[in-house]
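Moving on, here comes chain A:
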Amino acid sequence: MILDSLLPATASTYASQIDQLFDVITVLVGIPFVIACSLFFSFIFRFKKKEGKPALYITGNEHQYTKWIHGAHVPILLFDVVIVVMAVNVWYTIKQDLPEANSTVRVIAQQWAWTFVHPGPDNVIDTADDITTINELHVAKDTLYHFKLESKDVLHNFSVPVFRLKQDAIPGRVITGWFEPTVTGEHDIQCAEICGIGHGLMPARIIIESPLQNAAWAQENSPLAIAAASESESESESKSEQESEQELAAR
Partner candidate 1 sequence: MAELIPVEHADGHEGHAEHHEMSFTAKYIFPLDHKMIGMQYMFTGMFMAVIGGFFAYAFRMQLAFPGMSVPGWGEVTPAAYNSLVTNHGTIMIFWVAMPVLIAAFGNYLIPLMIGADDMVFPKINRLSYQIFLLSSFVILSAFFVEGGAFGGAWTAYPPLSTKAEYNLTGLGSTIWITAVFLEFVAFLLGGINFITTAMNSRAPGMKMWDVPMIVWMIVIASILFMLSVGPLLAGGIMMIFDQNLGTAFFDPDRGGDPILWQHLFWFFGHPEVYVVLLPAVGIVAEVITTFSRKKLFGYRTVLYTAIGTGVLSFTVWAHHQFIAGIDPRMANVFTVTTLLISVPIAEMMFVYIATLYGGSITLTTPMLWALSFIFEFLIGGITGIFLGASGNDIYMHDTYFVLAHFHYTFYPIAIIGTYAGFTYWFPKMFGRMMDDRLGKLHFWLTIIPFNLIFLPLFVLGAAGQHRRIYNFENYPELSLPWMQDLRQIATISLCVMLGAQLIFFYNVIKSWTSGPIAPKNPWQANTLEWTAASPPPHGNWPEGLPTVYRGPYEYSHPDRKGSDFWPQDEPA
Partner candidate 2 sequence: MSTRPIATTRSAAGIPTARLAVWWIISSEIVIFGGLLGAYIMHRLAHGIWADYAANTNTMIGATNTFVLLTSSLFAVLAHQAAEKGDGPKAANFLYLTTLGGLIFLCIKAYEWNYEISHGMTITSNTFWSFYYTAAGIHASHVIAGMIIMLFVARTAKKNLELQRVEIIGLYWHFVDVVWIFLFPLLYIAK
């Protein structure tokens, strides 16, 4: 309720789970907070200094008073348990569980750009028809993706707010995670871990299309398809683009 009213979209299978968790936590910490605050302010006003009305002498050992304080443990612990159970549940879904993928993309972070390797028309990564793009990730709706996240230099963080997804990229490691887009649209990808001077200059876009559109895009942009096509302006253009990308990737 709260998060999805602030964000442009709720675009992954698990995004609404996080939104729900956020709402539940808001309520569960809100209740004790409101009670504590109302007591707090009412005490301040009720017990303002008045002539001839001395303060009470309470040591804090009297059962009649302590039962209120100690009694509060019970609901707080209970609320904690609820929050933990829900949080662990969400966590498990997103980070621990790795459902079978329909497709895999490689996400490579570096100072200060994103390289995305799409599997191409054959839907298999690391083959000749892989499509490499910079700062633009193309995915299909209702398709379960694995992402393989790497970094070439320092820590970065692959963050897709509409998916409510975040994962640090660590040089020397390949971290696998998953997402499944549920609505089409074009949204921000952000780098959410400080990575040097250009950290604020590492935006990318995620383009979620219908599976058909996505397939068409893959068909059109696959390096094989481009090579097979007869010479044309667009070809040489995309080639040089491709080359510069490879250069970047080799850095």
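Things to note:
Just so it is clear, a contact is a pair of C-beta atoms (placed from the backbone, for glycine too) under 8 Å apart; a residue touches a chain by one contact, two chains touch by 3 or more; residues count from 1.
The set was built so that all candidates are chains of the complex that A comes from, given by their letters.
Owing to the predicted nature of the structure, the values given are computational and were not obtained by experimental measurement.
Here chain A touches just one chain among 1 or 2 in this complex, the one numbered 1. On the chain A side of its complex with candidate 1, the touching residues are 2-3, 6-8, 17-18, 21-22, 25-26, 29-30, 32-33, 36-37, 39-40, 43-44, 47-50, 53-61, 65-66, 68-69, 72-73, 76-77, 80, 83-84, 86-91, 93-96, 111, 153-155, 157, 159, 161, 164-168, 170-173, 175, 187-188, 190-201, 203.
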